[in-house]
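The complex is shown incomplete by one protein chain, all other protein chains being positioned as in the whole.
As written, the chain order gives the labels A, B, C and D, with residue 1 at the start of each chain.
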Amino acid sequence: MSKLDNIPVRHQPTEAAGRKRTNPLAHVFDELVKFCQSRSMFMLHYCTGCGAIELPPAMTSRFDMERLGIQPMVTPRQADILLITGYVSIKTLKRIILTYEQMQSPKYVIGICSCTVNGGMYWQSYATAKVLKDYLPVDVYIAGCMPRPEAVISGMRELMSDIKSGRAQNWKRYYENYDHYLGNQQKLFGEDWQTPTDIIAEARHYGLMTDRTLGEHTALLEKHQRPLEALEMRLSAREKQKT
Amino acid sequence: MNLSELLIELLLMPLVAFVIGLGMVLMMRKIAARLGRRIGPPLLQPIYDIIKLYGKRTQISHGLIHEIGIIMAVGGYVAAETLLPVPGMNGLADKGGVITLAYVMMIPSLGMALGVGQCANPNGSIGISRALTAMLAYDIPFILVIFGAAYVYGTTNLADIIAIQQQQGVSGWGLMQMPLLALAGMLALPAVMGKQPFEIYIAPAEIATGPMVEMSGKFMGGLFVMQCFQLYTAGVLYTTLFLGGGAYWITFLPKIYAVVAIPMAAAMLFPRYRTEDVIRLMWKWPVLVGLMGLAVAMK
Amino acid sequence: MRPENYQARSQPPSNEFELNFGPNHPGIEGNYAFRVKLNGDQVLEARADAGYLHRGFEKLMEGRLWIQNIALVPRICVPDPVPMEVCYSLAIEEIGGLEVPERAKWIRVMQLEMSRLAAHLFAFGGHAATTGMYTTMFWGVADRDLILDRFEELTGGRVYSIYNIPGGVRRDVPEGFLDRLSSLLDYLESRLPDYDNLFFTNQVFVKRARGVGAMTQEQALKWGVTGPNLRATGLEFDVRRDDPYLVYDQLDFEIPTESGGDALARNLVRRAELKQSIRILRQVIERLPSIEGPIRCPIPNPLAWNVPAGEAYTRVESSKGELAYYVVSTGGDKPYRVHVRGPSSMHAVQVLEKLALGARLEDIAQIMFSLDACPPEVDR
Amino acid sequence: MSDIPYKDKGSILRPFKSLQFFARPAVTQPLEPRPASDNYRGFHVNDWKKCIGCSTCQKVCDNAAITMVRVPGLPEDPVKGIRNERPAIDYGRCCWCGLCVDICPTGSISLTTEYVHTCREDELDSYFVLPDPNGIHGEHFPKGWDKTADADLVDLERQPMGELPGEERIDSFDEIVEGYTEQQAIVEASRCVQCGMCHDACPTHMHAPEYIRAIWEGDVEEAVRQMYRTNPFSHVCGRVCTHRCESACSIGRRGEPVAIRWLKRYAMDAVPDLRIREIAAEGKVDYISGRRIAIVGAGPAGLTAAYDLIRKGHKVTVFEALDKPGGMTRYGIPEYRLPYDRLDADVAVITSLGVQIQYNTRVGRDVTMDELRRDHDAVLIAIGLQLGRSTRIPGSDHPQVRRAVDLLRMITRGESFEVPERAVVIGGGNVAMDIARSLARLQKQQFGKVQITVCALEDFEHFLADPEEVTEAREEGIEILDSRGPKEVVIEDGRLTGLKTLGVISIFDEQGRFAPRYDQQDEQFHPGDMVIESIGQMSDVSLLGEELTERLEWNRGRLKVDEDGHSSEPWLWAAGDMVFGPDVVHAVADGHRVAASMERYLAELDSEKQDDGRTS
Partner (left out) sequence: MSKDLNIWLDDLLGDIENIQFKRKSSRRVRVDVGSEALPALLELLQGRASYVHLSAISCVDWIEDEEFELVYHVWSYETRSLVSAHTRIPREPGVYLSIYDLYQPAAFFERDIHEMFGVFFEGSPDMEKFILTEWDGPPPMRKEFDSEAFVNQHFEWEQYHPQWLKDLEEEGGGVTTRPEDIRL
């Protein structure tokens, strides 16, 4: 156990230099945290698409995901897992990104159904985004249209084992490659797309900045950035006239 | 009792309370699972949840008051635990008494109100205003019950109350001495614990868990810890007042778990009342029963 | 971590404020949103915000072959997909003059009622959850899952059965299926008292749901309310009986009504419909074995199938209300136009906006779930 | 509310009844995935032995999830209708509707009960799967949604073709087949799954999927346009083609193949002749190349080549020994199968483009090869197989022993001969059927009854003639015997009385050479006034002249040519039956091939000429 640092971990924490842990006790503690993270996953209660219909069975008596420590949670602040249950219309994708950015790391994204991979059966649709991983880092995909609760549970278990082994580190990629993700988002939502969460500041704060965090797209973001306020959900113009 | 022993007790009592509270949270979830015809979480699930929440890598804070609020919420209960005598440990129970306890138990709600107010999330504000209203609702019967019990026992010192009950065996329990007050206490208990049908202040489907809406990571973890304490406090207080407290852990534990289990099982059978219904209900039945019990006791 | 942008903002001075209700909100059925203006916790105005589930079905269907759309239509209403398939098939059969074999009609009725059972269990399970009673939801969803098991056996798919095609159904009923369905019905019927005890006669629930989202029959008719929601206002109308399709005119069933027009009445109507659906299914189980013959009329090669020019407006009673398809063919291999009239397009938008006026914040979710609004029907 | 114990205010105590569930078992399923139902629609498997790579699944897939992938090493045979392609499925698109299973012509693809597949973001390639018999993860799962009779979306039965009944048709040479009505044709065309196997199998690669779809769309002119891309003898092929397309048709794997031939016939008949000529002229160059080409023989091969070459602007002259065009299609095929006016129509399209046919001009007699060579840049001989082979059994030199091709030619030309009251035909090919059935008609006309026996060497399992020919012949009262080898022609007093035959034990020896063995015990006598030999044809190459014959290379009696029909002489090509054996559509294909080769040769000449011009 003398060379704990040599244990290969995918996506070595980039901030490791600052907080190098050589203390074996700290390692045990890290392992404990990872174990608990894998055994306690709060799932955001957000039915983004039709695959969500298989989540109630998975959560309730028949398939009881609470056995695995998975619980639905109501707000993104409390949640660890974001389940993208199928197709994401562009309107929903905006909310998904807002939601994702509000979730606290480590956070995981599970792409369910065909639609999150390559457009699924709505590949011709003008209203849905096609390849989810262009906009968010995804940890686990579950195939099916829609996957059965058992398949969902299998996917969850895969994610659990990934968390336990330290493999599931894709959330860091969002900070590290923010420019890439933001670019794709801008391509879809327009140049003036912005969210209330300051990802760059967070990346800086948590030491997740890389040379890919900033780029032309983040420059564009700064150019268009309005003073931040609660995201406007586009209430009807009629009401705007009133005020 | 010397100071060092007291200090150890003061440290130990919240810890014990936390561990027992974890068991109560687990029991709550197991009861929900059982009634829902499913298996439910593994044994250590509550501790997994809390460690996970404290192990979050990013933590969003909404300002200093936000953090102080949570500290108040947890700290209030930590203080309350030291006022609750358990077998072998009296802590500050001799000095505080039940009146102090009743005051201390309000601190968490106020702390939450402080913290949530800072989040500026309307759902949180609505939730906390509901929570405070609910507190107002259950505090009347709650105080009534405490007052009645104190009157009957002739003391506000919880340690003495336990001693009085234990002298006479089971027949000396508050439950036997003042069944109406005990009933009123039991009616108010779900509200004290914040369970259905009196949990509209967190109502996920309405205000997205209300006060907890902006809580994440360690704050959420703090609230989870607080929940353990909350259940523990309610259970121990009721046991102390009406079930003879605890001389030995082996009798004490079943009592407090049973006390908590009853409202929990009922909670799974009911939807939640509206706020005004909560007030109406709380100010009606438990108060009525409590007043009757008080009248009987005073006669 | 305290980035600057998380500074608390001061609350507006007045009591009025606006709240986003959804799309990520447990009080919303599916992916849908409301913007509500509140005074205290009273709703001053509610505005529906749809489109989160918009896929452009009607556009997609114009670009796909007649038979390919069969895989597409059930997605329009996820909790209750079968009526979508049947209604679409009925429209094509009407335009193309296809004669559906008798057996297929009975099998379709069987599925429709199974789907109704499943959808209703889901609907009031969801409603229970919005009022904080999760046990009912656990039961409802678990019992629905048993129906899905039978769907899986019959159609090969749990939720999206993709089993009805124009001209009939895709497979015959498997060996022993009817027996298993029958015992499932026995089980479900034995469960109804449990639900009554726990939920429908629960005083807290009754108190919570009574008077919530109440509408009169006149209002309901004016607003275009259909289905169980209309019946909850006392109008005895059901497309199955009054505009019969398939073999509903040969079946014996009642149309339950209620007079309250509120969330409670709507739930009680659904509860009574469970019983009626079980009754219909029992009749199907009895009759189906004696009806022999093909399960599908011959249809052309799907790759080269021109449905003759024409148009049809077909309606079925889904668990949510009146579901209609308007299909136009110009004689090509693809539909020229398909218009889906989902019942929720009324319920989830106008009716909900109107019922929410003056309602309390805590009742919005109840109103939505008691209307059993299905957002994808609005968005399509 | 009547059927629930519902009190106006509800009950506070009733819910407590539910506490009984503390004592009831949980309904939760184990964590491991349950086996799915018997017809579950899970991941795909594909039986590679059955799959023919027809890509029908790809066409029905509403999600564009299926990609066809070539797998080297798998069998590939256009004639049998097998491609070495297999569908690969994109699970990022698939919706598990199972339409691919229901429409699969072979029934090779099916869905299993396997339904769990998860992967990480960097393993997303695992969503693109080439289903084989082993399943997505190589684990065995029972089949789920599979082909069943009621779910089959392939229409396995073809539209019945109306025919004159046996009694009606036997006394005339009217065409037997009535042809499809518009409705029938559209329905039949709709059966096609557009796999293109027919296109690959057809010797001339007709665009059958395209013209079938055009017929289905009601656009017969477009159908004709598609046919004329590759076949100027569509009238002929629509009637008498050996339809290899139908043998390769993927629908035919489990049912009756699409009646591609009859659809072609329908489309050609549905468009007026003049319009066909306009369509055929589309794409003809509007200049004159100045090259002159001679073609010997106005059969399908020659005229197809003429058609191609005239469209390139060359001057084409066809030399025909007889007085009518068509070659063996006219003189070898009886009119009840191919009415002469339809053949004339085909030829008229070609002549309308400017091809000149010199009738009654026999090369070698009226004009010599040298003259042809002198007057033209290139010469093509496509004279077909016009001489019948003889069995050379005892008595076969009797005058009443005739060759089928000769008789057929005489019937067509209206030359009179003595129709036998009873006749015996030796041979089991289509020509044997043709002569038997032609004679039957003549017998019926003259004697009112049919007395013809056909003795074929092959047994019915391996019969050479088309099954429908055999059926129709029987319907017309012809007796067909299989496995009979001719022994001798019986001649009594110089008069032919019949044929003796022996039972056949085997036809080929171990090396696969033709060496029939007979069972000497099994002898039969077939009485008849005439014996007709129909055991094959050969070509009359005397027109070449001795000197040229010497110079050319030969291969077992046939002119040796390369694959483009080019002989060892640079200016001389050969095409059609005389090269490949008798088959109309092969002849057409050969015509195209040779025309292309000649075109290249002419282009070379042109460029040489230009080079010469530049250097000089």
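Throughout what follows, a residue touches a chain if its C-beta (ideal position, glycine included) is under 8 Å from a C-beta of that chain, and two chains touch if they have at least 3 such contacts.
The structure displayed is predicted, hence computed values, not measured ones.
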Omitted chain's touching partners, listed by label: A, C, D
On chain D, residues whose C-beta touches the chain left out of the figure: 55, 58-59, 61, 64-73, 84-85, 88, 90, 92, 124-130, 194
Missing-chain contacts mapped onto chain A: 90-91, 94, 117-119, 123-127, 129-131, 134, 188-189, 234, 236-238
Chain not shown, touching residues in chain C: 48-51, 54, 56, 58-60, 63, 65, 221-224, 226, 235, 237, 242-243, 303, 313, 315, 322, 324, 326, 328, 333, 336-337, 339, 341, 345-346, 349-350, 378-379
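Just so it is clear, only the chains that are shown with their structure count from here on.
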Number of steps on the shortest touching-chain route linking chain B and chain C: 1
C-D compared against A-D, more contacting pairs: C-D
Chain with minimal offset from the mean of all protein Cα atoms: C
Contacts with 2+ other chains: residues of chain D: 15, 18, 26-28, 36, 62-63, 95-96
Touching two or more other chains - residues of chain A: 45, 60-62, 64, 67, 74-75, 121, 145, 148, 202, 206
Pairwise touch network: line, ring, star, complete, or other: complete
Partner chain B, residues of chain C touching it in the complex: 1-2, 6-9, 11, 17, 19, 25-27, 41, 128-135, 138-139, 142, 198, 202, 204-205, 207-208, 360-362, 364-365
Touching residues on chain B, where the partner in the complex is chain D: 33-35, 37-39, 265-266, 269-270
Complex interface listing, chain D residues touching chain B: 15-16, 18-19, 21-22, 24-28
